[in-house]
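In this view, the complex is presented without one of its protein chains, the others remaining in place.
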Amino acid sequence: MPEIATKETTREITFAEAVREALAEEMRRDSRVVILGEDVAEAGTPFKVLSGLVEEFGTQRVIDTPISEAGFTGLAVGAAMTGLRPVVDIMFGDFITLTMDQMVNQAAKVHYMSGGKWKVPMVMRTTLGAARRSAAQHSQSLHAWFSHVPGLKVVLPSTPYDAKGLLKTAIRDENPVIFFEDKMMFKMKGPVPLEEYTIPLGVADVKRVGTDITFVATSSMVQVALAAAVMLEEIGISAEVIDPRTTWPLDEKTLVESAKKTSRAIVIDEGYGRYGVTAELAAVIAEGAFFNLDAPVKRLGAMHVPIPFSPPLEDATVPNEQMVFDAARKLCGRS
Amino acid sequence: MPEIATKETTREITFAEAVREALAEEMRRDSRVVILGEDVAEAGTPFKVLSGLVEEFGTQRVIDTPISEAGFTGLAVGAAMTGLRPVVDIMFGDFITLTMDQMVNQAAKVHYMSGGKWKVPMVMRTTLGAARRSAAQHSQSLHAWFSHVPGLKVVLPSTPYDAKGLLKTAIRDENPVIFFEDKMMFKMKGPVPLEEYTIPLGVADVKRVGTDITFVATSSMVQVALAAAVMLEEIGISAEVIDPRTTWPLDEKTLVESAKKTSRAIVIDEGYGRYGVTAELAAVIAEGAFFNLDAPVKRLGAMHVPIPFSPPLEDATVPNEQMVFDAARKLCGRS
Amino acid sequence: MKTVADRRTKIETGTGAELWLHMYRQMTAIRLFEEQVNELYTRALMPGLAHLYVGEEAVAVGVCEALTPEDYITSTHRGHGHCLAKGAAPDRMFAELLGKEAGYCKGKGGSMHIADPTTGNLGANAIVAGSTGIATGAAFSAKQLGTKQVAVCFFGEGALGQGVLYEVMNLAQLWKLPVIYVCENNFYNEYTHYLETTAGDIQARAAAFGMPAESVDGQDVRAVHAIATRLVERARRGEGPAFLVCNTYRMRGHHVGDINREYYRSKKEEQEWGDRDPIKRLGDWLIKEKHAGAETLHDMESEIRREMEAAVKFAVAAAYPGPEEVDQDVYA
Partner (left out) sequence: MKTVADRRTKIETGTGAELWLHMYRQMTAIRLFEEQVNELYTRALMPGLAHLYVGEEAVAVGVCEALTPEDYITSTHRGHGHCLAKGAAPDRMFAELLGKEAGYCKGKGGSMHIADPTTGNLGANAIVAGSTGIATGAAFSAKQLGTKQVAVCFFGEGALGQGVLYEVMNLAQLWKLPVIYVCENNFYNEYTHYLETTAGDIQARAAAFGMPAESVDGQDVRAVHAIATRLVERARRGEGPAFLVCNTYRMRGHHVGDINREYYRSKKEEQEWGDRDPIKRLGDWLIKEKHAGAETLHDMESEIRREMEAAVKFAVAAAYPGPEEVDQDVYA
């Protein structure tokens, strides 16, 4: 858990500000860092996450691109191999579909295929998450795909603190890293240290300590899990909330140890429930904590349907605190 | 298991022939079926799977395309919506990276987004599997990605019998179906009925009955599992081999019932081991057979590395019968 | 509002002036529809966002009036105009925009995914250039099945950035498919001027594939219609695809929430284009040519406004889909 608690050593900033600060700090620190994407410069992205960066760093380093996700991602791969550290912005996570060849057949494999000679230090920032009434092509959480691919690293921050610290590390990493931001979290506030800090990739964070059940949650589902934990406290169930923070590298040990301790686990992720992140996390826990589990690991992901536009339907597709609460109560034999 | 056992009612054909026969029969039956892909006509694909089809059906129905996987897949989506039943050929499964937007944002979602009005009855045939010394960009088994996406169906035949029966069903299906053929199986022979037949999607096949351990294996890993089962028999371990045949729809019941019966399970799939098909199958079994399992479900997938070219390295990355044998022996407490 | 078929009958039996009056009506309907959408957004009655077609009406109407009801279109995130021009009913469109069961897609699609087989609408699409393959495939079916249908693929100039467009133009020309690629150049990819994203010459990009590539004043519905008719009939005769750039302007923001636009374009530019309003332009011509009096046009507008209000009312009152709908229609 962040060792940042006192008012004197922290500031409150939003998730969007955390991302922006990480970029600004790294761009100041390293002139090789450039940003490429659609409407990233003057517009600062449609989510306004990058507002102000072009003013500080100029259009030579904050670069508006054509609507060419494959093209500018491919360009970034080559740029990363030859001395730059590009950060590409893919406006909606749904559009990674267009970059799969560049990311998976190129970026992920260049280092290995060249016998370790070429490196691809690039970051792809993109979004995930539904519930914005944006319908099926603007609401997906497709991070499971990249997590499946050796050579890539995948980061899923859940707080402003994590967002800033993890993004700084991602930019300094020598490998292609995909950084998924939940669109619904940009305005969420949280403390960050006054001092500079980074967070290593591959280290899970215990967001809440508990004894009766383990929630392993990613991205905005961490907030959902924490809310459910509060509800559960009222009925006497103590939930531990673990945030892996990166699906790859994956801190299996922390997940498994927690499940061993509590003997029950629910994994919660906003990707589609089938063949997704919940499957891997559940499988890891079920194997690692096999002899300690009192109940099967329960998985909560997005319903296996394209995300519908209609609000009441959309709301039914994404795990919420009530669903987590209900599942936990049942798993603890309380319903 | 195929109810085809006697010599009088069956013929021996190769896996490639099975695919070709399925296509030919469906093309004879339904003039709306057309084949689109690179070098599918006179060349009959580099694997010669389609040899002879253009001679029977002409270049109006067996159509050579430019090297435009996204383009002709997208075209097939539109053609499927408007009265044809296209079968597109993606030469290597690694190239599905280029079709993800068309398959995932378009084909998979058209029916749902239109409130059930438009349908996309198309098939994508492609390959999976390593071990051809083709290196990292021609050896991947990326079927987990499509399995993750609602709106798509994913078929993984493991025998000529299954290939023929499942492909015929896929072509008649009203939805986009992706059909993965293991490149190493094209020459494998097996019996098929003399009579026409189809196999429903979503029905697992018990490829071997056993009592001590369940292997759930896909595609060519079914053969690996069967070979390991023979080895195990010699040391007195009776393995059951279940082939889900389709990862979506998934016949959970058959998998879980078998694991309940044997109390031990290994899942084997040639995709990358992380965040892949093994995770889903293991999670399903671990949950469904929780109270019957005597040991954690063991997963065997491709090593989490880009597939190397060098033969000794490549061979180490894919599960083989010895690995399955060793894992099973250990899981049964025999090592 | 009338369906395409109704409108067709009227036109086919009428004189030239009736056709232009009809187009005036269609453009006005789109304009007033969009004003209601903006209203719904401002009053927080519409979930999510919408991309208004205000200012570009002459393109959708000029092109769609060159089509038969059986012809196909594909549309974009900025799709209301195309859907209406191809014959969609405003009430069911509003219902869709509000996520209601009575909508064209039972509320599952929303503003960016309106689709309707009965009017040949293969669907709006929220992926830039995402429907270029679909339109080309519809033309492929038409040719393969010998139906004589034509497919029109609408897209913004931003789609010129997407490689798949070039892939399918190559296919269309190789196989002489009856598809028209209509590029609506409204100057902006969201908040970025197209000259910052588009090298070289737009028409040349299509002409390089060997297909006719033309450009037209997209504020002049009569010009759009004339050229569209020519290209559509050419395609129908089996002579292959064509490309048409319609130079137009997005009079509002990228979406309904894009209010403060001065950081990317000037008020002056907006005003200048406002002066070239396609509806006003056609209206002036109709009056000048004595095809209609100002009053007729005014009455028409009032009538459409009432229609739109009724349609909104219908949509607002309509029911959401039941919870059981959520996992229906995933598979056919």
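Note that the chains are named A, B and C in the order they appear, and that numbering of residues resets to 1 at the start of each chain.
As a convention for this text, a residue touches a chain if its C-beta (ideal position, glycine included) is under 8 Å from a C-beta of that chain, and two chains touch if they have at least 3 such contacts.
Here the structure is a predicted model, which is why all the values come from computation and not from measurement.
Looking at the complex as a whole, the chain kept out of the display touches A, B, C. For the chain missing from the display, the contacting residue among A:Thr45, A:Gln106, A:Ser258 or A:Thr317 is A:Gln106, taking the whole complex into account. When the omitted chain is restored, the residue from A:Asp30, A:Glu55 or A:Glu174 that touches it is A:Glu174. Among A:Gly151, A:Gly165, A:Gly190 or A:Gly288, only A:Gly151 touches the chain that is left out of the view.
Checked against the hidden chain, the listed residues B:Arg133, B:Arg172, B:Lys261 or B:Arg329 yield one contact partner: B:Arg133.
Mapped onto chain C, the footprint of the missing chain covers residues 160-167, 169-170, 173-174, 196-201, 204-205, 207-211. Listed for chain B, the residues touching the missing chain in the whole complex are 38-39, 41-43, 46, 64-68, 70-71, 94-95, 98, 132-138, 303-306, 308-313, 316-317.
Listed here are the chain A residues that touch the chain not shown: 34, 60, 65-66, 68, 70-84, 86, 101-102, 105-106, 110-121, 150-151, 153, 174-175.
Quick note on the criterion: only the chains that are shown with their structure count from here on.
Between the CA-based centres of chain B and chain C the separation comes to 41 Å, rounded to the whole angstrom.
Rounded to whole angstrom, the centroid-to-centroid distance between chain A and chain C, based on C-alpha atoms, equals 37 Å.
Our note on geometry: chain A versus chain B, Cα centroid distance of 31 Å, whole angstroms. In chain A, the positions touching at least two other chains are 94-95, 98, 135-137, 304-306, 308. In chain C, the positions touching at least two other chains are 105-109, 113, 125, 127, 130, 163, 330.
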